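One structure is given below, represented as structure tokens, and several questions about it will come after.
Every protein chain except one is present and positioned as in the full complex.
For chain A:
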Amino acid sequence: MDMKRSLTSARIQELIGENLLRLVSFATVLPVLAIIVYIVIKGAPAISWEFLTSMPRDGMREGGILPAIVGTFYLTLGTAVFSVPLGIAAAIYIAEYAPDNFWTRLIRIAIINLAGIPSVVYGLFGLGLFVLFLRFGTSILAASLTLSIMTLPVIISTAEEALRSVPQAFRTVSIGLGATRWQTVWRIVLPQALPGIVTGVILGLERAAGETAPILFTGAAFFLPRLPQSPLDATMALPYHIFVISTQVPGMPVKIQYGTVLVLLVFVLGMNLIATLIRQRARARRMW
């Protein structure tokens, strides 16, 4: 009798628990879905060939957003040029070479804390160091460098994680066969860790592409009548452009605002998709 009752109450608890967790899990999907659907519905009518490939006209109320698209592309590329080699090199050092001592622990803590700094602080830092002190001016170069510093911790920590997930036995065997540490990293560890590293790189760059605050003082222009010609030119960029046309331009058609947001969203989610595809392909080909 007693046993029967406790069993049923446990069953009820289990039932409630499982369904509650299921509900909460599905609930997290809702906001993402809602945002995407809402923006696609509101923004899709603005999308046209002209919108994507022409300059803004009439105080940005008409025409296209080409300079912002190109600018965001340049900034992402510039960020990649600086942060990817540096981040991967740092990760290789930390994961494969560095001894576990006070100094390397300090480096690790620094990287973790770097990831937690608000993006506007990076913006001000970039203004001080790159724009003013190094005299790069408000430019693609200064903005890319600022975004790189912000992106580095993401790349380093994901790349380090990817390197560490390669089984230790591979390293022992390789060294045992007369490989140097570098040969082992280059021929065995790095190829195995590559999908994880690429995923981290893309996630980091994706964040850089969507950020406004770090480029606000370092490279973003309110409006430019022509495309940037050199890395020392300022540039328009999608996130800042969205801020501008949403708050700074009176009489702005809502359609264009949502259209611009949609383009940025596709840009960033597209990168996400590439990362996912790479991961899946690598998982299917993995030999261990």
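In this section, a contact is a pair of C-beta atoms (placed from the backbone, for glycine too) under 8 Å apart; a residue touches a chain by one contact, two chains touch by 3 or more; residues count from 1.
Going forward, contacts and distances are computed from a predicted model.
Engineer: Suppose you had to identify the omitted chain by its UniProt name; would it be "Cytochrome c oxidase subunit I", "Phosphate ABC transporter ATP-binding protein", "Transport permease protein" or "Outer membrane lipoprotein carrier protein LolA"?
Structural biologist: So the chain that does not appear here would be "Phosphate ABC transporter ATP-binding protein", according to UniProt.
Engineer: Decide which residue listed in A:S174, A:T199 or A:T235 touches the omitted chain of the complex.
Structural biologist: Checking the options A:S174, A:T199 or A:T235, the one contacting the hidden chain is A:S174.
Engineer: In the whole complex, not just what's shown, which of A:I94, A:L127, A:I188 or A:L238 touches the removed chain?
Structural biologist: Checking each option in A:I94, A:L127, A:I188 or A:L238, the one touching the absent chain turns out to be A:I188.
Engineer: Tell me which stretches of chain A touch the chain missing from the display.
Structural biologist: Touching the chain left out of view, chain A contributes residues 169-180, 183, 187-188, 191-192, 286-288.
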